[in-house]
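Removed from the display is one protein chain of the complex; every other protein chain stays in position.
Read from first to last, the chains carry the letters A and B; within each, the first residue is number 1.
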Amino acid sequence: MAEPHVARRRALTVAGVLLSVSVLAPYLVMLLTALKPDAELRITPPRLFPVSWRVTNFLDVVSDPEFRAWLRSSLVVASASTAIVLLAATPAAYYTARHRFPGRAAFLFLVLVTQMFAPTTLVVGLYREFFELSLVNTYTALILTNAAFNLAFAIWILRAFFASIPRELEEAAAVDGCGRVRTLCSIVLPLARPALVTATIFAFIAAWNEYIVALTLMTDPDKRPLTVGITTYVTAYVQHWNHLFAASVIAIVPVVLLFALIERHLVTGLTAGGVK
Amino acid sequence: MVYPAIVLVRTSLARYSITGRHQGWVGLGNYARLLGQEALPTVVSNTIVWVLTIVAVTLVLSLGLAQLLNARFPGRNVVRWTLIVPWAASLIVTSKLFVWIYDYYFGILNGALVGLGVLGGPVDWLGNDRTVMSAMIAVGVFVSLPFTTYVLLAGLATIPNDVHEAARVDGASPWRAYRSVTLPLLKPALLVATALNVIYVFNSFPIVWTLNDRNPGFAHDTMITYMYKIAFRSGLRDVGLAAAVGVVNVALILVAVAAYLRTVNWRDAEA
Partner (left out) sequence: MRTPLTLLLVFVMAFTSGACGRGGSAITVVIAEYSKDHTKPFWQGLAEQYTKQTGTKVDLRFIDWNSIDQQVSTMIQANQPPDVLNLNSFSSYAKDRLLYSADEVLSPKTKDDFIEAFARGGRYQGTLYGFPILSSARAFFYNQDLFARAGIAAPPKTWDEFLDAATKIQKLGGGAIGYALPLGPEEAQAEWSIWMWNGGGDWKSGEQWAINSDANVATLSFLSDLANRHKVTQVNPGKTNRTDGAFQLFKDGKVGMVMGFSPFAKELDAEKKVRYGVAAMPTRGSSAVTLGVEDYLMGFKKKDNQDAVKKFLDLYYQPENITKWITAEGFLPVTKSGLTQMSANEKLRPYLDALPNARLAPTTDPAWDKVKLDVQQNIGRAVQPDGKPRQVLDELQKNAVASGGR
(Lines give C-alpha, C1' and ligand atoms only; values in the text may rest on other atoms or scores of the structure.)
Protein backbone atom coordinates (compact mmCIF):
# COMPACT_ATOMS: atom_id res chain seq x y z
CA MET A 1 0.00 0.00 0.00
CA ALA A 2 2.85 2.38 0.82
CA GLU A 3 4.50 2.33 -2.59
CA PRO A 4 1.62 3.59 -4.76
CA HIS A 5 0.86 6.17 -2.11
CA VAL A 6 4.34 7.66 -2.34
CA ALA A 7 4.26 7.54 -6.13
CA ARG A 8 0.93 9.35 -6.10
CA ARG A 9 2.24 12.08 -3.87
CA ARG A 10 5.25 12.48 -6.05
CA ALA A 11 3.13 12.74 -9.19
CA LEU A 12 0.93 15.32 -7.49
CA THR A 13 3.95 17.35 -6.46
CA VAL A 14 5.30 17.29 -10.00
CA ALA A 15 1.90 18.39 -11.32
CA GLY A 16 1.83 21.15 -8.72
CA VAL A 17 5.25 22.40 -9.70
CA LEU A 18 4.30 22.35 -13.37
CA LEU A 19 1.18 24.32 -12.59
CA SER A 20 3.11 26.92 -10.59
CA VAL A 21 5.70 27.31 -13.30
CA SER A 22 3.16 27.79 -16.06
CA VAL A 23 1.12 30.27 -14.02
CA LEU A 24 4.20 32.22 -13.02
CA ALA A 25 5.99 32.10 -16.38
CA PRO A 26 4.45 35.31 -17.81
CA TYR A 27 5.14 37.13 -14.56
CA LEU A 28 8.70 35.88 -14.60
CA VAL A 29 9.04 37.57 -17.99
CA MET A 30 7.61 40.66 -16.31
CA LEU A 31 10.12 40.54 -13.47
CA LEU A 32 13.08 39.92 -15.74
CA THR A 33 12.02 42.69 -18.11
CA ALA A 34 11.74 45.00 -15.12
CA LEU A 35 15.38 44.23 -14.39
CA LYS A 36 16.68 45.13 -17.85
CA PRO A 37 18.33 48.40 -18.83
CA ASP A 38 16.60 50.42 -21.57
CA ALA A 39 19.11 49.31 -24.19
CA GLU A 40 18.25 45.64 -23.70
CA LEU A 41 14.46 45.97 -24.00
CA ARG A 42 14.33 45.67 -27.75
CA ILE A 43 16.96 43.32 -29.07
CA THR A 44 16.66 40.51 -31.57
CA PRO A 45 16.62 37.66 -30.97
CA PRO A 46 14.86 38.41 -27.67
CA ARG A 47 16.54 37.24 -24.48
CA LEU A 48 14.77 36.12 -21.35
CA PHE A 49 17.44 37.18 -18.89
CA PRO A 50 19.08 40.60 -18.71
CA VAL A 51 22.75 40.79 -19.67
CA SER A 52 23.36 43.47 -17.09
CA TRP A 53 20.93 43.46 -14.18
CA ARG A 54 19.33 46.79 -13.40
CA VAL A 55 17.87 46.59 -9.91
CA THR A 56 17.84 50.38 -9.89
CA ASN A 57 14.74 50.33 -12.12
CA PHE A 58 12.81 49.47 -8.98
CA LEU A 59 14.45 52.32 -7.09
CA ASP A 60 13.60 54.71 -9.94
CA VAL A 61 9.98 53.72 -9.71
CA VAL A 62 9.79 53.85 -5.93
CA SER A 63 11.43 57.26 -5.81
CA ASP A 64 9.12 58.64 -8.52
CA PRO A 65 6.77 60.97 -6.61
CA GLU A 66 3.98 60.25 -9.09
CA PHE A 67 4.27 56.52 -8.46
CA ARG A 68 4.01 57.12 -4.73
CA ALA A 69 0.92 59.22 -5.28
CA TRP A 70 -0.67 56.42 -7.33
CA LEU A 71 0.23 53.83 -4.72
CA ARG A 72 -1.28 55.97 -1.99
CA SER A 73 -4.40 56.49 -4.07
CA SER A 74 -4.80 52.75 -4.66
CA LEU A 75 -4.25 51.95 -1.01
CA VAL A 76 -6.70 54.60 0.17
CA VAL A 77 -9.38 53.67 -2.34
CA ALA A 78 -9.09 49.90 -1.96
CA SER A 79 -8.93 49.97 1.85
CA ALA A 80 -11.69 52.50 2.35
CA SER A 81 -14.07 50.93 -0.13
CA THR A 82 -13.42 47.51 1.41
CA ALA A 83 -14.13 48.92 4.85
CA ILE A 84 -17.40 50.44 3.66
CA VAL A 85 -18.40 47.19 2.00
CA LEU A 86 -17.82 45.27 5.23
CA LEU A 87 -19.54 47.86 7.41
CA ALA A 88 -22.57 48.00 5.17
CA ALA A 89 -22.72 44.34 4.18
CA THR A 90 -22.43 42.82 7.64
CA PRO A 91 -25.64 44.22 9.16
CA ALA A 92 -27.49 43.81 5.87
CA ALA A 93 -26.39 40.21 5.53
CA TYR A 94 -27.14 39.47 9.15
CA TYR A 95 -30.59 40.96 8.88
CA THR A 96 -31.49 39.04 5.76
CA ALA A 97 -30.05 35.83 7.18
CA ARG A 98 -32.14 36.03 10.34
CA HIS A 99 -35.39 37.20 8.84
CA ARG A 100 -37.74 35.62 6.38
CA PHE A 101 -36.65 36.68 2.95
CA PRO A 102 -37.85 35.84 -0.56
CA GLY A 103 -35.19 33.17 -0.67
CA ARG A 104 -31.66 32.96 -1.80
CA ALA A 105 -32.59 32.08 -5.35
CA ALA A 106 -33.99 35.55 -5.93
CA PHE A 107 -31.14 37.09 -4.00
CA LEU A 108 -28.45 35.32 -5.99
CA PHE A 109 -30.09 36.59 -9.12
CA LEU A 110 -30.06 40.13 -7.80
CA VAL A 111 -26.35 39.80 -7.06
CA LEU A 112 -25.78 38.57 -10.58
CA VAL A 113 -27.72 41.49 -12.04
CA THR A 114 -25.56 44.00 -10.19
CA GLN A 115 -22.53 42.32 -11.70
CA MET A 116 -24.01 42.50 -15.19
CA PHE A 117 -23.73 46.24 -15.58
CA ALA A 118 -20.23 46.62 -16.95
CA PRO A 119 -18.52 49.68 -15.50
CA THR A 120 -17.72 50.64 -19.08
CA THR A 121 -21.40 51.20 -19.76
CA LEU A 122 -21.93 53.26 -16.63
CA VAL A 123 -19.03 55.71 -16.69
CA VAL A 124 -20.98 58.57 -18.21
CA GLY A 125 -23.73 58.29 -15.63
CA LEU A 126 -21.23 57.96 -12.83
CA TYR A 127 -19.36 61.01 -14.01
CA ARG A 128 -22.57 63.01 -14.11
CA GLU A 129 -23.63 61.80 -10.68
CA PHE A 130 -20.34 62.75 -9.08
CA PHE A 131 -20.15 65.99 -10.95
CA GLU A 132 -23.44 67.03 -9.42
CA LEU A 133 -22.07 66.09 -6.01
CA SER A 134 -18.84 67.99 -6.78
CA LEU A 135 -16.88 64.80 -6.24
CA VAL A 136 -15.05 64.40 -9.55
CA ASN A 137 -11.35 63.94 -8.92
CA THR A 138 -11.80 62.91 -5.31
CA TYR A 139 -10.97 59.64 -3.62
CA THR A 140 -14.51 59.70 -2.24
CA ALA A 141 -15.99 59.18 -5.69
CA LEU A 142 -13.86 56.14 -6.42
CA ILE A 143 -14.35 54.73 -2.95
CA LEU A 144 -18.12 54.97 -3.22
CA THR A 145 -18.20 53.52 -6.72
CA ASN A 146 -16.08 50.55 -5.81
CA ALA A 147 -18.08 49.99 -2.64
CA ALA A 148 -21.32 50.03 -4.63
CA PHE A 149 -20.04 47.59 -7.25
CA ASN A 150 -18.87 45.09 -4.63
CA LEU A 151 -21.53 45.41 -1.97
CA ALA A 152 -24.04 42.89 -3.29
CA PHE A 153 -21.44 40.19 -3.72
CA ALA A 154 -20.24 40.66 -0.15
CA ILE A 155 -23.75 40.55 1.28
CA TRP A 156 -24.35 37.35 -0.59
CA ILE A 157 -21.23 35.63 0.76
CA LEU A 158 -21.85 36.82 4.32
CA ARG A 159 -25.56 36.10 4.36
CA ALA A 160 -25.14 32.43 3.58
CA PHE A 161 -22.46 32.08 6.21
CA PHE A 162 -24.55 33.78 8.89
CA ALA A 163 -27.43 31.51 7.98
CA SER A 164 -25.25 28.50 8.65
CA ILE A 165 -24.46 29.62 12.20
CA PRO A 166 -26.89 27.85 14.53
CA ARG A 167 -29.49 30.14 16.03
CA GLU A 168 -29.17 28.35 19.37
CA LEU A 169 -25.79 29.99 19.98
CA GLU A 170 -27.36 33.41 19.80
CA GLU A 171 -30.34 32.41 21.84
CA ALA A 172 -27.98 31.25 24.56
CA ALA A 173 -26.25 34.61 24.45
CA ALA A 174 -29.59 36.38 24.63
CA VAL A 175 -30.47 34.36 27.72
CA ASP A 176 -27.19 35.56 29.23
CA GLY A 177 -28.48 39.07 28.74
CA CYS A 178 -26.56 40.16 25.69
CA GLY A 179 -28.18 42.63 23.34
CA ARG A 180 -28.58 42.07 19.62
CA VAL A 181 -25.58 44.13 18.67
CA ARG A 182 -23.38 42.56 21.30
CA THR A 183 -24.39 39.12 20.20
CA LEU A 184 -23.46 40.00 16.66
CA CYS A 185 -20.10 41.36 17.69
CA SER A 186 -19.04 38.82 20.26
CA ILE A 187 -20.57 35.59 18.98
CA VAL A 188 -21.43 35.78 15.32
CA LEU A 189 -18.61 37.80 13.85
CA PRO A 190 -15.76 35.73 15.29
CA LEU A 191 -17.42 32.61 13.93
CA ALA A 192 -17.88 34.25 10.56
CA ARG A 193 -14.24 35.17 10.13
CA PRO A 194 -13.73 33.04 7.03
CA ALA A 195 -16.64 34.71 5.29
CA LEU A 196 -15.44 38.15 6.33
CA VAL A 197 -11.99 37.36 4.98
CA THR A 198 -13.46 36.18 1.70
CA ALA A 199 -15.57 39.27 1.30
CA THR A 200 -12.55 41.41 2.16
CA ILE A 201 -10.41 39.77 -0.48
CA PHE A 202 -13.02 40.10 -3.18
CA ALA A 203 -13.77 43.71 -2.41
CA PHE A 204 -10.11 44.64 -2.05
CA ILE A 205 -8.96 42.97 -5.25
CA ALA A 206 -11.84 44.33 -7.27
CA ALA A 207 -11.12 47.86 -6.06
CA TRP A 208 -7.36 47.47 -6.43
CA ASN A 209 -7.75 46.39 -10.04
CA GLU A 210 -10.54 48.70 -11.16
CA TYR A 211 -9.52 50.69 -14.23
CA ILE A 212 -12.18 52.27 -16.39
CA VAL A 213 -14.06 54.21 -13.71
CA ALA A 214 -10.81 55.52 -12.25
CA LEU A 215 -9.69 56.54 -15.72
CA THR A 216 -12.82 58.63 -16.17
CA LEU A 217 -13.28 60.08 -12.70
CA MET A 218 -9.66 60.79 -11.78
CA THR A 219 -8.21 63.18 -14.31
CA ASP A 220 -5.71 64.65 -11.87
CA PRO A 221 -2.46 62.72 -12.43
CA ASP A 222 -1.65 62.83 -8.73
CA LYS A 223 -4.90 61.17 -7.69
CA ARG A 224 -4.92 58.37 -10.21
CA PRO A 225 -4.69 54.89 -8.75
CA LEU A 226 -1.94 52.50 -9.82
CA THR A 227 -3.92 50.78 -12.56
CA VAL A 228 -4.34 54.02 -14.47
CA GLY A 229 -1.05 55.59 -13.43
CA ILE A 230 1.35 52.86 -14.41
CA THR A 231 0.03 52.67 -17.95
CA THR A 232 1.59 56.11 -18.48
CA TYR A 233 5.00 54.44 -18.46
CA VAL A 234 4.14 53.11 -21.90
CA THR A 235 2.27 55.60 -24.04
CA ALA A 236 2.55 57.07 -27.47
CA TYR A 237 5.60 59.12 -26.59
CA VAL A 238 7.42 57.11 -23.94
CA GLN A 239 8.10 53.41 -23.88
CA HIS A 240 9.52 52.49 -20.48
CA TRP A 241 8.49 48.85 -20.42
CA ASN A 242 11.01 48.12 -17.68
CA HIS A 243 9.52 50.79 -15.44
CA LEU A 244 5.98 49.70 -16.26
CA PHE A 245 6.80 46.17 -15.19
CA ALA A 246 8.80 47.20 -12.14
CA ALA A 247 5.82 49.23 -10.99
CA SER A 248 3.52 46.30 -11.77
CA VAL A 249 5.60 43.92 -9.72
CA ILE A 250 5.47 46.33 -6.80
CA ALA A 251 1.70 46.60 -7.21
CA ILE A 252 1.17 42.83 -7.28
CA VAL A 253 3.27 41.91 -4.27
CA PRO A 254 1.10 43.36 -1.47
CA VAL A 255 -2.01 41.70 -2.86
CA VAL A 256 -0.34 38.32 -3.15
CA LEU A 257 0.99 38.66 0.40
CA LEU A 258 -2.45 39.56 1.66
CA PHE A 259 -3.79 36.51 -0.11
CA ALA A 260 -1.09 34.20 1.17
CA LEU A 261 -1.76 35.29 4.73
CA ILE A 262 -5.44 34.48 4.66
CA GLU A 263 -5.78 32.00 1.83
CA ARG A 264 -6.79 29.28 4.27
CA HIS A 265 -9.88 31.22 5.22
CA LEU A 266 -10.69 31.98 1.62
CA VAL A 267 -11.69 28.45 0.71
CA THR A 268 -13.63 28.00 3.93
CA GLY A 269 -15.38 31.29 3.39
CA LEU A 270 -16.35 30.52 -0.16
CA THR A 271 -17.42 27.04 0.86
CA ALA A 272 -19.90 28.05 3.47
CA GLY A 273 -20.81 31.39 2.00
CA GLY A 274 -21.00 31.01 -1.67
CA VAL A 275 -21.49 27.59 -3.00
CA LYS A 276 -22.97 25.23 -0.50
CA MET B 1 -25.52 52.54 -9.35
CA VAL B 2 -29.19 53.03 -10.12
CA TYR B 3 -28.68 56.57 -11.35
CA PRO B 4 -25.92 55.71 -13.87
CA ALA B 5 -28.08 52.88 -15.18
CA ILE B 6 -30.95 55.31 -15.73
CA VAL B 7 -28.57 57.69 -17.48
CA LEU B 8 -27.49 54.81 -19.72
CA VAL B 9 -31.05 54.03 -20.76
CA ARG B 10 -31.93 57.71 -21.26
CA THR B 11 -28.80 58.23 -23.34
CA SER B 12 -29.80 55.34 -25.57
CA LEU B 13 -33.05 57.09 -26.42
CA ALA B 14 -31.53 60.35 -27.61
CA ARG B 15 -29.36 61.67 -30.40
CA TYR B 16 -26.03 63.29 -29.63
CA SER B 17 -23.67 65.26 -31.80
CA ILE B 18 -20.02 64.23 -32.03
CA THR B 19 -19.11 66.61 -29.22
CA GLY B 20 -21.52 64.86 -26.86
CA ARG B 21 -24.25 67.49 -27.08
CA HIS B 22 -27.86 66.37 -26.65
CA GLN B 23 -29.85 66.92 -29.86
CA GLY B 24 -33.28 65.60 -29.01
CA TRP B 25 -35.08 62.35 -28.30
CA VAL B 26 -35.30 59.65 -30.94
CA GLY B 27 -37.21 56.93 -29.12
CA LEU B 28 -35.92 53.54 -30.21
CA GLY B 29 -34.17 55.02 -33.24
CA ASN B 30 -30.71 54.14 -31.96
CA TYR B 31 -31.74 50.51 -31.53
CA ALA B 32 -33.06 50.38 -35.06
CA ARG B 33 -29.82 51.89 -36.36
CA LEU B 34 -27.81 49.37 -34.35
CA LEU B 35 -29.54 46.51 -36.17
CA GLY B 36 -28.48 48.08 -39.46
CA GLN B 37 -24.76 48.25 -38.57
CA GLU B 38 -22.68 46.23 -40.98
CA ALA B 39 -20.22 45.15 -38.31
CA LEU B 40 -22.87 43.85 -35.91
CA PRO B 41 -22.95 40.19 -37.08
CA THR B 42 -19.14 39.98 -36.88
CA VAL B 43 -19.07 41.51 -33.42
CA VAL B 44 -21.87 39.28 -32.13
CA SER B 45 -20.19 36.14 -33.42
CA ASN B 46 -16.84 37.29 -31.98
CA THR B 47 -18.55 37.77 -28.64
CA ILE B 48 -20.13 34.34 -28.71
CA VAL B 49 -16.82 32.69 -29.58
CA TRP B 50 -15.02 34.79 -26.95
CA VAL B 51 -17.44 33.98 -24.12
CA LEU B 52 -18.14 30.32 -24.90
CA THR B 53 -14.53 29.34 -25.53
CA ILE B 54 -13.13 31.07 -22.48
CA VAL B 55 -15.82 29.83 -20.12
CA ALA B 56 -15.70 26.26 -21.41
CA VAL B 57 -11.92 25.96 -21.43
CA THR B 58 -11.64 27.69 -18.06
CA LEU B 59 -14.15 25.35 -16.45
CA VAL B 60 -12.53 22.20 -17.77
CA LEU B 61 -9.04 23.31 -16.72
CA SER B 62 -10.28 24.57 -13.37
CA LEU B 63 -11.99 21.27 -12.58
CA GLY B 64 -8.62 19.59 -13.00
CA LEU B 65 -6.75 22.24 -11.06
CA ALA B 66 -9.25 22.19 -8.21
CA GLN B 67 -8.94 18.40 -8.00
CA LEU B 68 -5.16 18.73 -7.88
CA LEU B 69 -5.14 21.50 -5.29
CA ASN B 70 -7.67 19.64 -3.17
CA ALA B 71 -5.36 16.62 -2.88
CA ARG B 72 -2.69 16.60 -0.21
CA PHE B 73 0.93 16.88 -1.28
CA PRO B 74 3.98 18.71 -0.01
CA GLY B 75 4.11 22.33 -1.11
CA ARG B 76 0.43 22.51 -1.90
CA ASN B 77 0.04 25.86 -0.19
CA VAL B 78 2.80 27.41 -2.25
CA VAL B 79 1.14 26.18 -5.43
CA ARG B 80 -2.15 27.67 -4.28
CA TRP B 81 -0.47 31.00 -3.67
CA THR B 82 1.07 31.09 -7.12
CA LEU B 83 -2.35 30.54 -8.64
CA ILE B 84 -3.41 33.81 -7.02
CA VAL B 85 -0.89 35.89 -8.95
CA PRO B 86 -2.90 36.32 -12.19
CA TRP B 87 -5.85 37.36 -10.04
CA ALA B 88 -3.84 39.84 -8.01
CA ALA B 89 -2.33 41.43 -11.10
CA SER B 90 -4.75 43.88 -12.64
CA LEU B 91 -6.19 42.93 -16.02
CA ILE B 92 -4.68 45.99 -17.62
CA VAL B 93 -1.19 45.03 -16.44
CA THR B 94 -1.57 41.42 -17.52
CA SER B 95 -2.84 42.61 -20.90
CA LYS B 96 0.15 44.90 -21.40
CA LEU B 97 2.40 42.04 -20.32
CA PHE B 98 0.98 39.81 -23.03
CA VAL B 99 1.32 42.54 -25.66
CA TRP B 100 5.00 42.48 -24.73
CA ILE B 101 5.25 38.70 -24.79
CA TYR B 102 3.42 38.37 -28.12
CA ASP B 103 5.45 41.11 -29.86
CA TYR B 104 6.50 40.19 -33.40
CA TYR B 105 10.06 41.48 -33.30
CA PHE B 106 10.99 41.46 -29.62
CA GLY B 107 8.51 39.14 -27.90
CA ILE B 108 9.84 36.22 -25.94
CA LEU B 109 7.15 33.89 -27.32
CA ASN B 110 8.39 34.18 -30.90
CA GLY B 111 11.96 34.10 -29.62
CA ALA B 112 11.35 30.84 -27.78
CA LEU B 113 9.29 29.13 -30.49
CA VAL B 114 11.69 30.06 -33.28
CA GLY B 115 14.69 29.21 -31.10
CA LEU B 116 13.28 25.77 -30.36
CA GLY B 117 12.50 25.22 -34.02
CA VAL B 118 8.74 24.94 -33.45
CA LEU B 119 8.17 27.84 -35.83
CA GLY B 120 10.11 28.55 -39.00
CA GLY B 121 9.76 32.31 -38.50
CA PRO B 122 8.08 34.73 -36.13
CA VAL B 123 4.29 35.10 -36.09
CA ASP B 124 2.56 38.45 -35.65
CA TRP B 125 0.23 36.99 -33.01
CA LEU B 126 -1.78 40.16 -32.46
CA GLY B 127 -1.69 41.38 -36.07
CA ASN B 128 -2.48 38.21 -38.00
CA ASP B 129 -6.24 37.88 -38.46
CA ARG B 130 -6.07 34.14 -37.95
CA THR B 131 -4.24 34.21 -34.62
CA VAL B 132 -5.39 37.34 -32.84
CA MET B 133 -8.64 35.93 -31.43
CA SER B 134 -6.96 32.77 -30.13
CA ALA B 135 -4.16 34.86 -28.64
CA MET B 136 -6.70 36.98 -26.78
CA ILE B 137 -8.73 33.96 -25.67
CA ALA B 138 -5.59 32.38 -24.21
CA VAL B 139 -5.12 35.46 -22.03
CA GLY B 140 -8.81 35.41 -21.12
CA VAL B 141 -8.58 31.83 -19.93
CA PHE B 142 -5.36 32.53 -18.06
CA VAL B 143 -6.85 35.32 -15.96
CA SER B 144 -10.15 33.48 -15.34
CA LEU B 145 -8.51 30.34 -13.92
CA PRO B 146 -7.75 31.54 -10.35
CA PHE B 147 -11.24 32.71 -9.44
CA THR B 148 -12.90 29.68 -11.01
CA THR B 149 -10.51 27.23 -9.42
CA TYR B 150 -11.06 28.77 -6.00
CA VAL B 151 -14.83 28.56 -6.32
CA LEU B 152 -14.55 24.91 -7.33
CA LEU B 153 -12.07 24.22 -4.52
CA ALA B 154 -14.64 25.58 -2.14
CA GLY B 155 -17.19 23.30 -3.73
CA LEU B 156 -14.93 20.27 -3.30
CA ALA B 157 -14.45 21.14 0.35
CA THR B 158 -18.18 20.71 0.95
CA ILE B 159 -18.13 17.11 -0.20
CA PRO B 160 -17.67 14.87 2.83
CA ASN B 161 -14.86 12.34 2.65
CA ASP B 162 -17.09 9.39 3.40
CA VAL B 163 -18.88 9.84 0.08
CA HIS B 164 -15.64 9.03 -1.76
CA GLU B 165 -14.91 6.13 0.54
CA ALA B 166 -18.35 4.70 -0.08
CA ALA B 167 -17.78 4.88 -3.81
CA ARG B 168 -14.39 3.25 -3.46
CA VAL B 169 -15.81 0.43 -1.36
CA ASP B 170 -18.35 -0.16 -4.08
CA GLY B 171 -15.39 -0.79 -6.38
CA ALA B 172 -16.01 2.11 -8.76
CA SER B 173 -13.04 3.23 -10.84
CA PRO B 174 -11.69 6.68 -9.90
CA TRP B 175 -13.06 8.21 -13.09
CA ARG B 176 -16.50 6.70 -12.55
CA ALA B 177 -16.49 7.75 -8.93
CA TYR B 178 -15.62 11.26 -10.05
CA ARG B 179 -18.34 11.39 -12.64
CA SER B 180 -21.10 9.81 -10.64
CA VAL B 181 -20.28 11.14 -7.17
CA THR B 182 -18.06 14.23 -7.24
CA LEU B 183 -19.42 16.06 -10.27
CA PRO B 184 -23.06 15.99 -9.21
CA LEU B 185 -22.12 17.26 -5.77
CA LEU B 186 -20.06 20.01 -7.38
CA LYS B 187 -23.08 21.22 -9.29
CA PRO B 188 -23.82 24.27 -7.13
CA ALA B 189 -20.20 25.45 -7.31
CA LEU B 190 -20.06 24.85 -11.06
CA LEU B 191 -23.26 26.78 -11.44
CA VAL B 192 -21.97 29.82 -9.62
CA ALA B 193 -18.62 29.65 -11.39
CA THR B 194 -20.24 29.41 -14.80
CA ALA B 195 -22.75 32.20 -14.27
CA LEU B 196 -20.19 34.62 -12.85
CA ASN B 197 -17.64 33.75 -15.52
CA VAL B 198 -20.12 34.31 -18.33
CA ILE B 199 -20.79 37.78 -16.93
CA TYR B 200 -17.16 38.68 -16.27
CA VAL B 201 -15.91 37.43 -19.61
CA PHE B 202 -18.71 39.12 -21.53
CA ASN B 203 -17.98 42.41 -19.79
CA SER B 204 -14.21 42.10 -19.98
CA PHE B 205 -12.85 45.26 -21.53
CA PRO B 206 -9.08 45.56 -20.91
CA ILE B 207 -7.91 42.38 -22.65
CA VAL B 208 -9.54 42.93 -26.02
CA TRP B 209 -9.00 46.68 -25.83
CA THR B 210 -5.28 46.37 -25.17
CA LEU B 211 -4.39 43.39 -27.33
CA ASN B 212 -6.52 44.43 -30.29
CA ASP B 213 -5.70 48.13 -30.21
CA ARG B 214 -3.63 48.33 -33.39
CA ASN B 215 -6.04 46.37 -35.58
CA PRO B 216 -8.24 48.45 -37.87
CA GLY B 217 -12.02 48.13 -38.03
CA PHE B 218 -14.26 45.94 -35.90
CA ALA B 219 -13.00 42.56 -37.13
CA HIS B 220 -11.94 41.32 -33.69
CA ASP B 221 -14.07 43.36 -31.32
CA THR B 222 -16.50 42.04 -28.75
CA MET B 223 -19.69 43.87 -27.81
CA ILE B 224 -18.08 45.81 -25.02
CA THR B 225 -15.14 47.19 -27.04
CA TYR B 226 -17.50 47.72 -29.98
CA MET B 227 -19.56 49.94 -27.72
CA TYR B 228 -16.55 51.99 -26.67
CA LYS B 229 -15.34 52.36 -30.25
CA ILE B 230 -18.77 53.51 -31.44
CA ALA B 231 -18.80 56.15 -28.74
CA PHE B 232 -15.29 57.50 -29.05
CA ARG B 233 -13.09 55.91 -31.71
CA SER B 234 -14.87 55.10 -34.94
CA GLY B 235 -16.22 57.36 -37.64
CA LEU B 236 -19.62 56.92 -36.00
CA ARG B 237 -18.64 58.81 -32.81
CA ASP B 238 -22.12 58.41 -31.39
CA VAL B 239 -22.78 58.08 -27.66
CA GLY B 240 -26.50 57.48 -28.19
CA LEU B 241 -25.86 54.46 -30.37
CA ALA B 242 -23.18 53.27 -27.95
CA ALA B 243 -25.60 53.50 -25.05
CA ALA B 244 -28.05 51.39 -27.05
CA VAL B 245 -25.31 48.77 -27.39
CA GLY B 246 -24.76 49.01 -23.62
CA VAL B 247 -28.44 48.35 -22.90
CA VAL B 248 -28.51 45.48 -25.37
CA ASN B 249 -25.44 44.04 -23.64
CA VAL B 250 -27.12 43.96 -20.26
CA ALA B 251 -30.24 42.44 -21.79
CA LEU B 252 -28.18 39.78 -23.59
CA ILE B 253 -26.34 38.69 -20.46
CA LEU B 254 -29.55 38.71 -18.48
CA VAL B 255 -31.21 36.43 -21.01
CA ALA B 256 -28.15 34.20 -21.38
CA VAL B 257 -27.69 33.74 -17.65
CA ALA B 258 -31.40 33.25 -17.02
CA ALA B 259 -31.59 30.69 -19.80
CA TYR B 260 -28.53 28.91 -18.44
CA LEU B 261 -29.89 28.81 -14.91
CA ARG B 262 -33.22 27.52 -16.21
CA THR B 263 -31.70 24.69 -18.23
CA VAL B 264 -29.55 23.51 -15.34
CA ASN B 265 -32.50 23.74 -13.00
CA TRP B 266 -30.73 25.81 -10.47
CA ARG B 267 -33.55 25.79 -7.96
CA ASP B 268 -33.06 22.05 -7.51
CA ALA B 269 -29.37 22.58 -7.09
CA GLU B 270 -30.03 25.20 -4.50
CA ALA B 271 -32.23 22.93 -2.40
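Basically, a contact is a pair of C-beta atoms (placed from the backbone, for glycine too) under 8 Å apart; a residue touches a chain by one contact, two chains touch by 3 or more.
Predicted, not measured: the structure shown is a model, and the values here were computed from it.
Of B:2, B:118 or B:169, which sits in contact with the chain we cannot see?
B:2
Of A:71, A:147 or A:206, which sits in contact with the chain we cannot see?
Touching the chain that is not displayed is residue A:147.
May I ask which residue of B:54, B:167, B:199 or B:239 touches the chain that does not appear here?
In the complete complex, the chain left out is touched by residue B:239.
Applying the definition given at the start, please give the residues of chain B touching the unseen chain.
The missing chain touches chain B at positions 1-3, 11, 16-22, 104-105, 122, 124, 126-129, 213-217, 229, 231-237, 239.
Spell out the interface residues on chain A facing the chain that's missing from view.
Touching the chain left out of view, chain A contributes residues 42, 44, 84, 88, 92, 114, 123-124, 127-128, 131, 133-140, 143-144, 147-148, 151-152, 215-216, 219-221, 232, 234-239.
Following the convention adopted for this analysis, only the chains that are shown with their structure count from here on.
Distance between chain A and chain B based on Cα centroids, please, to the nearest Å.
Inter-chain centre distance comes to 18 Å.
Where on chain A is chain B touching in the complex?
Residues 9, 12-13, 15-17, 19-20, 23-24, 26-27, 29-30, 33, 41-48, 104-105, 108-109, 112-118, 120-126, 128-129, 148-149, 205, 208-209, 211-212, 226-227, 230-231, 234, 241, 244-245, 248, 251-252, 255-256, 259-260, 263, 266-271, 274-276 of chain A touch chain B in their complex.
Please name which positions on chain B make contact with chain A in the complex.
For chain B paired with chain A, touching residues are 1, 3-8, 11, 65, 68-69, 71-94, 96-98, 100-101, 105-108, 110-112, 114-115, 142, 145, 150-151, 153-155, 157-158, 188-189, 192, 195-196, 199-200, 202-203, 205-206, 224, 227-228, 239, 243, 246-247, 249-250, 253-254, 257, 261, 266-267, 270.
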